[in-house]
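One protein chain omitted, others in place.
Letters A, B and C name the chains as they come in the text, with residue numbers starting at 1 for each one.
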Amino acid sequence: MNRVIRDPIHGYIEIDELITALLDTVEMQRLHRIKQLGFSYLVYPGANHTRFEHSLGTYHLINLILNRFTVRWEEEQELRVAALIHDVGHGPYSHVIEPVIMKYTGKCHEDIEDMLYRHTSDESSHIADVIDEYHLNRHEIMDYIKGEGKGAFSRILNGEIDVDKMDYLVRDSYYTGVAYGVVDNMRLIQGLDFIEDQMVITEKGILPAEYLLFSRFLMYPTVYNHHTTRIAQLMFARAVEYLIESSQSPRDYALTLRKMDDSEIDTTLRNAKGYPKEMITCINERRLFKRAFYTRVSSLDEHLVEELSDDARIKELELEISKRAGLDVGYLIMDCQRSMGELEESEARVFIQNEIIRLSEASELVKMLSKAFKESCMIGVYTPAKYRDAVRRAVEAVL
Amino acid sequence: MNRVIRDPIHGYIEIDELITALLDTVEMQRLHRIKQLGFSYLVYPGANHTRFEHSLGTYHLINLILNRFTVRWEEEQELRVAALIHDVGHGPYSHVIEPVIMKYTGKCHEDIEDMLYRHTSDESSHIADVIDEYHLNRHEIMDYIKGEGKGAFSRILNGEIDVDKMDYLVRDSYYTGVAYGVVDNMRLIQGLDFIEDQMVITEKGILPAEYLLFSRFLMYPTVYNHHTTRIAQLMFARAVEYLIESSQSPRDYALTLRKMDDSEIDTTLRNAKGYPKEMITCINERRLFKRAFYTRVSSLDEHLVEELSDDARIKELELEISKRAGLDVGYLIMDCQRSMGELEESEARVFIQNEIIRLSEASELVKMLSKAFKESCMIGVYTPAKYRDAVRRAVEAVL
Amino acid sequence: MNRVIRDPIHGYIEIDELITALLDTVEMQRLHRIKQLGFSYLVYPGANHTRFEHSLGTYHLINLILNRFTVRWEEEQELRVAALIHDVGHGPYSHVIEPVIMKYTGKCHEDIEDMLYRHTSDESSHIADVIDEYHLNRHEIMDYIKGEGKGAFSRILNGEIDVDKMDYLVRDSYYTGVAYGVVDNMRLIQGLDFIEDQMVITEKGILPAEYLLFSRFLMYPTVYNHHTTRIAQLMFARAVEYLIESSQSPRDYALTLRKMDDSEIDTTLRNAKGYPKEMITCINERRLFKRAFYTRVSSLDEHLVEELSDDARIKELELEISKRAGLDVGYLIMDCQRSMGELEESEARVFIQNEIIRLSEASELVKMLSKAFKESCMIGVYTPAKYRDAVRRAVEAVL
Partner (left out) sequence: MNRVIRDPIHGYIEIDELITALLDTVEMQRLHRIKQLGFSYLVYPGANHTRFEHSLGTYHLINLILNRFTVRWEEEQELRVAALIHDVGHGPYSHVIEPVIMKYTGKCHEDIEDMLYRHTSDESSHIADVIDEYHLNRHEIMDYIKGEGKGAFSRILNGEIDVDKMDYLVRDSYYTGVAYGVVDNMRLIQGLDFIEDQMVITEKGILPAEYLLFSRFLMYPTVYNHHTTRIAQLMFARAVEYLIESSQSPRDYALTLRKMDDSEIDTTLRNAKGYPKEMITCINERRLFKRAFYTRVSSLDEHLVEELSDDARIKELELEISKRAGLDVGYLIMDCQRSMGELEESEARVFIQNEIIRLSEASELVKMLSKAFKESCMIGVYTPAKYRDAVRRAVEAVL
């Protein structure tokens, strides 16, 4: 008989021997020490959940889907494993500092593939050991994680509408206490089907899919892009960048940082001198930068909007405002959420009246939400409270 | 108008300027980095909640109670502050290593009183600053935290049935996903009254009070004393003890450790060599000691039960078994939960038929639970998996 | 001290003497016997909640709002009473048969005003008695119920965004088990304010208001207009119409029916002969008409859409199809949801950048939802299963 693990979101999650073995590896256990939402706890004190529980939840949802269809045994195993380990390549405070790390390492997250091969001679158990023991196919697992696997389930883990999102929306909603993420996963799963070897949403699934999009739409301004969280994230990212820049071998150091967990990178910053130590102390004592300027990108002049689509230009503007306000580098942060991205769910395939079309074609609501989503990006300029007035004046002069 | 903070347990928590100022102090912010349940996440992956949110919840419950009675304004302020800050003296992994720390420092927790006076010249905000600014009475606050305050609310924060318990039972229950802690706090609060300047439970409050006791009774074996959590705690505590012993000034070092947060003490152990590093690595990789022996204390021979009531004797037995099994010190842990303690709720005062009596006199159930609670203590002997058989034989020979 | 009543939605609801007296009247107790959602239990077995609990919930929400503002004492009492009794004029299965009743009586619901004056000499307690005893102003109460009261709270009970909707969306969502109605009432209430003596939504309230609209948008197709529920409703309404038509004094009989509760009108239909008895038996045994035709109104030819905007024309079409399919009157029902109505929330006033505008102007999403809401109306033709094929052919010939 299988063991069960309690989960506040999904109730009981059943695990078998393979999954138990994977949970007990070094790589999975590290996820206990990486918060799912980084600094969101500064706004929502309950948001302390980890990538470990999210991974379990993602695994559970794929199980529910696999139970509804006839799937080749090997494929089923690979999908379950892929769902469970899909986040092991994440660095600490992943969403926060990944862009900084990538500047130096040139690839996103740690290459999980390396990890799938890594053995050690010590007593620790690694994912690679379990994969060997159970004769699993590394390449297939890797492809599912990237959303490039074979067959109908190709994008179930990483695609338009995937189990990753389905877990994190509900989970983040639960722990923040924000009602908006209550996606109806069961109904969505009941509304999935496979046509011509691709996963599609049936008519029955359109409503829950619309709801999932709407949830994401509301979670962004309320949780993911809450300005207080953004400010802490950016202060932290700058501190990390400073640290990498001052190291002898930035690329190696960036790689080292990515392998840490949240507490290790915290300690590293605290043990550093100067700017990094100052930033982590400010965050830990909740003395955060304040908003000197904050508005919708879409409310700015058109020519400015265009300028802001260029990262280099943003850096220049930041520097210009800093100078005019008389500030040292690092005490003014310009944040342009241009990159908040798409509601990629709108590209999901829908099977309706014997045709496969895009969700955005099937649903006026979805088309509109995608548009509104892009338009809701904010631009902010953040600085310590005492410089706020000076910065405000400088922003007005420059923008 | 007051601000609100969302809390997954209580919904919305209202805070005014004073409370906001306190939340933004160094001392309160540190509680974001101390888990409420230490290593329980190893069994219940959702149990990552912190002392910060628990403190907010405790404050919220005292507010609900204060709203029901007419209380002097100063008293009300002191009680609200005391509830909010009652945990700031806790060390990292408090329940885990406090006994070890106390061996060297001689008092429980950091003396909060010191903290209430501590000012610094830096930009950080401290509790002492807020207390000065709002002209609050340090002594009264301190007394309420100790459960020795004046007046009817003397033990509302720290007593038989207090808001501390009322918050943590529900909160721990929620995050672990264990149903047992769903105390009916609203009904309990409705069942409180004040007679002759002491808080009593009225007839209406007896049922919810019985329920609270029963919750605690069930939460102990299921969560608080789950053997896996216990094992991780004890491995950690031994590592800390080793570290203190090897330091030049054990007392000072113990005091330093207590001021850390969870991640700082983790890092300290990892940076150490030898036994402490080994222990923290084992915990982080979930390679925990296993149970070689595990039974109810009450099922042992009477003379043995008596022996086990003596800490020094337990140490001796542990050593004896270690030797017989051929183990180095630190690789065998004997755990006798003798100290699991009382269900002190049974001593709460009940007002019934114009008389004030003890809850255990008013309720057969409570009397019985208190008895059963004491009898459910376990004794365990833990060791790495590979030594389990050897230890089992040694235990049989010695006990 | 006030009494409390438990409510699965809002937890504890406090009531004082006035409210207790009102709850114990004949008129309020009758609401225990009127289901909030009529025949929805045929699809959602949990949907058995009553107008009584909804009335209590509405009262509770207005209390939460009143607590946030300074309101004249009399106004506060009137608003609380109005919220509690706002539904007492409803007939049994209100939404189902009110249109039928109105054809004969000419006004919507029973005139609550009559009720506010009605005294009887018996032992029963009536709302009018309580109003006298507490010297409340009937006219003001009546005006608040109609959404025409004086002052800033004029439309809080019956307007664009009102406490009636705020309660029923969450309540209906809870009992049906449909996740979509989880409106964040607390955040919405925090986002209300009063400018120039009218209630407005502040910037902070826009998101929860959008969410409320979206909830209603999803609850319509999922719950309120679910085809199975619609079919049962229409069968029932036809049976009632038949009964009224065959009575000697249709107007008086319609008035009598409206004063009944759900079980009384059920029994009346069962005790009748012929068609009404047949219909109620079919509903009670779940032998419902089936859909012979079902599509979006907006998918039809334009000229047809225009025709369908005329009630008389719909009746003609129904007759024509019946004849062609060879059916007796009453065994074919044509249902055109043209009347599903507006999302009147979009007309709510928003205060933003020092201006008061409509919510639909402030929010692209709201504008779009209102449009999509109108376009989602369905047209259906329902008939007993055995006639389905014949009716299908007839519909194709006629439409």
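Here is the rule we use: a residue touches a chain if its C-beta (ideal position, glycine included) is under 8 Å from a C-beta of that chain, and two chains touch if they have at least 3 such contacts.
Computed from a prediction, not measured in an experiment: that's the story for all the values here.
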Quick one: which of C:75, C:241 or C:262 touches the chain that's been left out?
C:262
Taking the entire complex into account, which one of B:4, B:207, B:255 or B:390 touches the absent chain?
B:207
Hey, which of A:190, A:228, A:281 or A:337 is the one touching the hidden chain?
A:190
Go through chain B and note every residue touching the omitted chain.
178-180, 182-184, 207, 210-211, 214, 218, 221-222, 364-365, 368-369, 371-372, 375
Since one chain isn't shown, list which residues of chain C touch it in the complete complex.
5-9, 11, 23-26, 29-30, 32-33, 35, 41-42, 44-46, 48-50, 52-53, 56, 123-125, 174-178, 262-264, 266-267, 270, 281, 284-287
In the full complex, which residues of chain A touch the absent chain?
1, 4, 11-12, 68, 186, 190
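One rule holds in what follows: only the chains that are shown with their structure count from here on.
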Please compute the angle of the rotation superposing chain A on chain C (C-alpha atoms), rounded to a multiple of 5 degrees.
180
Using the mean of all protein Cα atoms as the middle point, what chain has its own Cα mean nearest that point?
A
Averaging only over C-alpha atoms, locate the centres of chain A and chain C and give their separation in whole Å.
42
Two-or-more-chain contact residues of chain C, please, as numbers and ranges.
none
